[in-house]
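Yeah, one chain of the complex is gone here, protein chain that is, but the others are all in their spots.
Up next is subunit A:
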Amino acid sequence: MGTKKKIQMENILSKYESVTPQDVTVWFKAGKTSDFPADGGNCIKYKDKQIAVFNFERRNEWYACQNLCPHKMEMILSRGMIGSTDDIPKIACPMHKKTFSLKDGSNLNGDDLKIATYPVKIVEDEVLIGFID
């Protein structure tokens, strides 16, 4: 029951690993800053990856993470709501409100799920996401 999809999604999950700014080899142009709603996010496609990109205008910060919520394996994090807890910027999944730190991808509900995060930089009005492949 569903194991096929599960295995398939776990394979997909293994595609997402956090990238640190110093390791970046490719800065991918994900769009213009105006493509991303203030204090909200969108999903972008890079090769076979789905990446959620957030324009945290209130904090004057940008974040990127995998679009896949590891809880139920759905591609939906970009449709969630951003916010903060104890000043940690976070994303809440729209499905079951699991929350993850946008800084390091760790889960903030006390589960051991976590997500991969990617560096973002803004050059003029271009949004660039850092990848290593």
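As a convention for this text, contacts are C-beta pairs under 8 Å (C-beta built on N, C-alpha and C of every residue); 3 or more make two chains touch, one makes a residue touch a chain; residues count from 1.
Operating definition for what follows: contacts and distances are computed from a predicted model.
Q: Given the choices "histidine kinase", "Sugar ABC transporter ATP-binding protein", "NADH-quinone oxidoreductase" or "Nitrite reductase large subunit", state the protein name listed in UniProt for the chain not shown.
A: Per the UniProt record, the undisplayed chain of the complex is "Nitrite reductase large subunit".
Q: On subunit A, what residues meet the omitted chain?
A: The missing chain touches subunit A at positions 1-6, 9-10, 12, 30-31, 35-45, 50, 53, 56, 58-59, 70, 72-76, 79-87, 89-90, 92, 94-95, 97, 99, 110, 112-113.
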